[in-house]
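Left out: one protein chain. Kept in place: all the others.
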């Protein structure tokens, strides 16, 4: 059927056009961006630190402002920052470590600290005491990065969890807010029920994530148990897990909590929260996000402590941090990296520039000094943290290696209970079995 | 556990049919290798990591310390991993429901569009849109409002008196929702079908029409056989990518595979093992088990292809 092959290639013009495009592409490439010889150190004895963290462009601006001050104070050191949002951040960090190409200074998640530290990839600050001054930090802030007798970083800031209540809604429906320092879980339940009833189910009284580890850890500590013990085992008892889920499901049954499936877990920002939407009246948030939540929810939020603190066996709340600043053990610029850590932790100018984007400054006197320059909502959060740090709180221990499995297991069983596919008893058993297996203890 | 048999499985089964034997061999060899030269060099980036991961599958490797040889340890552990079984179940259901459905839809729409509809370019672009948007983080935010308890879908069902569930947060429905979303992105197989349909010489249809063959008969005896290499490609390609589904599950559950592990795809669990739990050795073992599964299905298809895929030679 083919007497003659198609000889006049009909696409010769297209080929030419493509070649033109190729030329254009190569022309642009010739500008050189992206076609150099990889990462080059600056010449002339100058040191370049690679510093990586997660956050958005806003946080980058503030961080860069602080780093500009650092570079002025330390001639010959430049800091090259790199940031992503938190999900991909941890993948890239792991890949770089695995390939032997780690950054010098990095944001370290609390729940992966020991994954890195236990494998000897992070610098122990204790070995270089004096390089980073930790004396201005409160006891609870200093021990955050401690594993045994070693210290693997400084807190980038401090935060805690707190309960926010939308006063606009409670006033509208005539429900009074219990005393935020002394309220009990039963007070929360009755408050939530009243809001739901008064609003005719247009607004649910409360919603906090039963699957978020930070929330559950406070509850565990109130029961006199360490969620993670000092030797990295799971210290929570089965009965406490059961009690936690029974409490949540009881609130759901009487209407204070929204029905199963109401909360969609897409997006975790303040703007996307159901609090901002006005469909729930209260929830638990990390205190460093108070400003964002208050802005998103109409500016009339009250910040309360977690319920049950005065009724419990012992205090449940603790001082935490969004992340640590750590230094890679393999860094070629150890002294410069430590100088940067010291600057970030103790320099007033640095904290003025960064504000409270990563929580309240870990150094208590710095925190007090920058307070007047903060926005009102950030001052509220700062006071909340200052209050907690003055009190005697039981120590909390670092997340052991393997803990990410425990966080995801809690999330999974929380959904099982929410949709009544498992009883709290079954769920607690599954959770502890999985957790113990993951920790190998 | 020998790798060579595994890798050559599809080829042994069928692979490209032998071209006519009359060609002179040595010269042909040289030409073939020349055409494949870039591919041979490219093996540096594909085949070396490929076999590196095979080695890692037999090690305990936490990404941060050097891998330790543990023989079949990872594979033994896989036998007793409930989450692994769950992820296999999720992946199989997803693959065997969504692949045939989306291919049928894609072929159907391609046929519809191939018949010279007015405004064809616009329709084609519009139908392709979801494939462009599918993984976009911005769009995922939308699903909450479409599939939420009081979202658009349930409002629609409400007109018929149906009380819809929470489509993405209820463990009994989340996977169904993902399957629907997958079918919605039928654009890429559709584009390939459209291109394939245009490869069929029009004179066949003209001749058939002269003979008075019905449209259905034309479809059966001209379109299907002549399009079969392309259908075969789409089938293999969809199977492979569906077994490796990651983004859909990751984005909708923010990487957790939730609610209650109901969207825990095999590849998502593998990723969690590798990068969240620092078990890259285990993740590599999982990857090679997936390769065996996919290779087995691909080989079956290549075998079956002898009976329904028609090449003109």
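Some observations on this one:
First chain written, first letter: the chains are A and B, and each begins at residue 1.
One rule holds in what follows: a residue touches a chain if its C-beta (ideal position, glycine included) is under 8 Å from a C-beta of that chain, and two chains touch if they have at least 3 such contacts.
Note that in this section contacts and distances are computed from a predicted model.
Within the choices "Carbohydrate ABC transporter permease", "RNA polymerase sigma-70 factor (ECF subfamily)", "Sarcosine oxidase subunit beta" or "Acyl-CoA dehydrogenase family protein", the name that UniProt assigns to the complex's undisplayed chain is "Carbohydrate ABC transporter permease". For the chain left out of this panel, the touching residue among B:223, B:248, B:262 or B:284 is B:284. Contact with the chain not shown here comes from a single listed residue; of B:58, B:94 or B:127, that residue is B:127. Considering the full assembly, B:298 is the residue among B:154, B:169 or B:298 that touches the omitted chain.
One chain of the complex is left out; on chain B, the residues touching it are 6-12, 15-16, 18-20, 23, 25, 28-39, 41-42, 44-50, 52-53, 56, 63, 109, 112, 117-118, 121, 123-133, 135-139, 141-142, 145, 184, 188, 191-192, 194-202, 226, 229-230, 232-233, 236-237, 240, 243-244, 246, 267, 270-271, 274-275, 280, 283-284, 287-288, 290-291, 294-295, 298, 311-313. What chain A contributes to its contact with the hidden chain is residues 1-7, 9-11, 14, 18, 21-22, 24-26, 28-29, 33-39, 50, 54-60, 80, 82-86, 88, 91-92, 95-96, 98-101, 267-272, 276-278, 286, 288-289, 291-292, 295-296, 322, 357.
As a convention for this text, only the chains that are shown with their structure count from here on.
Distance between chain centres (mean CA atoms), chain A to chain B: 35 Å. On the chain B side of its complex with chain A, the touching residues are 62-65, 140-141, 143-144, 147-149, 165-166, 168-172, 252-261, 272, 275-278, 280.
Of all residues in chain A, only 87, 90-91, 94, 97-98, 115-116, 119-121, 259-268, 272, 401-402, 404-405, 408, 411-413, 415-416, 418-419, 421, 438 touch chain B in the complex they form.
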